[in-house]
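My questions all concern the structure below.
Every protein chain except one is present and positioned as in the full complex.
So that you can tell them apart, the chains are marked A, B and C in the order they are listed, and the count of residues begins at 1 in each.
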Amino acid sequence: MHHVPLSWYLILSAILFALGIAGFIYRKNIITVFMSIELMLNAVNLSFVAFAYQLRQVDGQIYAFFVMVVAAAEAAVGLAIILTVFKNRKTLQIDEIDSMKL
Amino acid sequence: MPVFTGSDMLTLLPAIVMCLFACGTLVLDVMGRRIPRGRRWLMLFGLCGLAITGVSLWRQWSALAAGGLSQYTGAQGAVTLDGLGFFSNALVLGATVLLFLTSYRFLEITREHSGEYYSLALFAQAGMYFMATASELITLFLGLELTSISFYILVGFTRVDRRSNEAALKYLLLGAVSSGFILYGFSLLYGIAGSTELADISSAVSGRGASDPFVVVAVVTIVAGLLFKISAVPFHMWAPDAYDGAPTPVTGHLSVASKVASFAVILRLLPMTLGSVRSLWEPLLIVAAVASMTVGSIAALTQHRLKRLFAYSSIAHAGYILLGIIAGTQMGLRGVYVYLIVYALMNLGAFTVLTALHRHGIAGEDLHDLRGLSTTRPVHAALFVVLLLSLAGMPPTAGFLAKYYIFTALIETRHYALAVIAAAYVVVSLYFYFRLVREMYMRPAETREPLAASLGIRLSLYATAALTLFIGVFPEPVLRLGFRISGVGQ
Amino acid sequence: MPSGYLPIFVFAILAALFPVAALLLARLVRPSAPNAAKLSAYECGIEPTSQSRGRYSVRFFLVAMLFVIFDVETVFLFPWAVRYRQLGWFGIAEAGVFLAFLVVGYVWVIRKRVLDWS
Partner (left out) sequence: MDTILFFIFAIIAVVCGLNLVLQKHPISSALSLIGVMGSLAVLYLMLGAEFLAAAQVIVYAGAIMVLFVFVIMLLNAGSEKPGGKSWFAQIAGIPLLLAFIAVMGFVIETFLPALRSVRFGSFAGGTAREIGRVLFTEYLLPFEVTSVLILIAILGAVVLARKEID
């Protein structure tokens, strides 16, 4: 085997996506949960770029750019929200943030 | 070199107006600190922007009608003007107008009044414009994110309120994950079709058929993400918390505008684009619809916080609207449109009442805050009863009509089991809406503090309640208009 | 492999090797005589009075956030810059609209005194 088939890239993307989901489900520090979401978006970007290679188009790469901007905007807003939550509650444990549970 | 033509301009005009006025509000806010009663001007400036947006939407519609076109695609194939888009945008526009009218007093009381609020609402509306009109996945996704991110901020807008922070956090974390799922599905669709244009995707997917596992994965991830956006079970966990913690006018807006726009996305993606693989997504929607009606109606029975109760009620309503998509016929589609109009009216009206309950020193978010409303504010109480009857689907209100369309469509398409289940939950929902009426009419008042009142709140309450009754009694004119805008025929 | 990347590849390997080699070499050559006085802050300013991991002001976050935002913006302007001759006036208008939104944001941030440190 001399060259890597593109499908391996797509499988890598699926693995990273699944790891992101796992982090989202299992981690309890809000910041880590949020980083897991970033991992999911990165996985999506890899599959966009892989498809762009397959199709010999630059378009898929441009989609990855847009996803990057969305991730940046989401991170800026999300971290600001995390700051306010921390200020009011002094914790980052997701299961301790439950003042709305009945 | 392709150039930006006049017709491109026309397709984007409402969004451009919204963004310009949103920026204008920001500039006015920081530059006009010294203007006396400047905050009132902020709201009026925003309303002015909404009026111009309305005019530009109407210009688009009449230009399309003058050309005898049913749809027009512009801006390098990114945006399509059609009935669905006009319908959703008109409804969202109305919801934003009511948001502005009801927010003023609320923001004064919570001391959070600033231009950012109106600006973000306008940006969210621009996002919803793209959600409703995008004919290409990337524009659709950016519209979705524009809306979501604006709403994350609006939900957390009352920073000192711990509930508001937490609501924003939960909404953000779950919203971001659902965006990730939708995006993963989009990347697979791009791989299948080699393009993000919905038309290309439609033909590529129908070429591969419903048995292609690639299509299956793409459809499942996209449907899961979209069900989250309309807060259908099993992706509803965020809704009660986000609704409860958000500032009340924002909750109303979130439950109406973002849901209407998300349904527009669902209609465009599922029946219109992925219609050829209906057998894939229909079962998913059936499960989600039944589960939403069940969880929404039953969980609402035990809630004592008003906004949580309405969160569960709106989860149940999402289930009913999904039924119309499941039926899939012309009748079902009309049912979806009628239901969306009526749902918008009655929910906005109900949240106006909840907004008025929020006074100095009284959060007004609990069931017992309604006590004695019939004696302290008989008019408010009576109108609230009308809205509640409509939410429960009782004649002679508009809610009955909406459910009537859905049930007729279900029976036409022989979905008898679904119709029976839906009817059973109408009975359940009667009970939890009745609890509100009981608090208002059968319990003595706990406080004499008058309700928060302003011209805007009164206007929006009277308008929504009156329209709810009017549509229930004389459905013809409004429905005819709705069908004409959305282009589903008579 | 395109030849243009060969120098980069070599450079990357060198960059990875250098710190490893430098640390190893230093360990081999230097004498080792541990002494408690060597660990004190001698002629290095005042003794620290609080933990170095104290919490910072939120202003640092806001500045970092603005950096992210403008960083993203630069990434978009780069492809515009290498093609702006071909894009002509139309391209300038495009970038102008893009920048106009950010200028509004920037003006707003300044007028809101977010960047005031006094």
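In this text, a residue touches a chain if its C-beta (ideal position, glycine included) is under 8 Å from a C-beta of that chain, and two chains touch if they have at least 3 such contacts.
This structure is a prediction, so every number in the text was calculated from the model and none was measured.
Enquirer: Name every displayed chain that the left-out chain is in contact with.
Expert: When the entire complex is considered, the left-out chain reaches A, B, C.
Enquirer: I'm checking contacts with the chain that's been left out. Which of B:10, B:142, B:341 or B:452 qualifies?
Expert: Residue touching the chain left out of view: B:142.
Enquirer: Across the whole complex, list the residues on chain A that are touched by the chain not included here.
Expert: 1-12, 14-16, 18-23, 25-29, 31-32, 34-36, 38-39, 42, 45-46, 49-50, 52-54, 56-59, 61-62, 64-66, 68-77, 79-84, 86-87, 92-93, 95
Enquirer: Hey, which chain C residues sit against the chain that's not shown?
Expert: 1-2, 5, 53-62, 64-69, 71-76, 78-80, 82-83, 86-87, 91, 94, 97-99, 101-102, 104-106, 108-109, 112-114
Enquirer: Would you write out the residues of chain B that touch the absent chain, in ascending order?
Expert: 1-2, 4, 12, 19, 23, 26, 75-76, 78-79, 114, 116, 119-120, 123, 126, 130, 138-139, 142-143, 145-146, 149-150, 152-153, 156-157, 159-160, 168, 191, 212-214, 217
Heads up, the rule we're going with is that only the chains that are shown with their structure count from here on.
Enquirer: Based on which chains touch which, is the overall arrangement a line, ring, star, complete graph, or other?
Expert: Contact map by chain: complete.
Enquirer: If you average the CA atoms of chain A and of chain C, how far apart do the two points sit, in angstrom?
Expert: 22
Enquirer: If you average the Cα atoms of chain B and of chain C to get two centres, how far apart are those centres in Å?
Expert: 41
Enquirer: Nearest whole angstrom, what separates the Cα centre of chain A from the Cα centre of chain B?
Expert: 27
Enquirer: Using the touch rule from the top, collect the residues of chain B that touch chain C in their complex.
Expert: 1, 3-4, 19, 23, 26-27, 29-31
Enquirer: Chain B touches which residues of chain C in the complex?
Expert: 86-88, 90, 101, 104-105, 107-108, 111-112
Enquirer: Spell out the part of chain C that touches chain A in their complex, as residue ranges.
Expert: 58, 61, 65, 68-69, 71-72, 75-76
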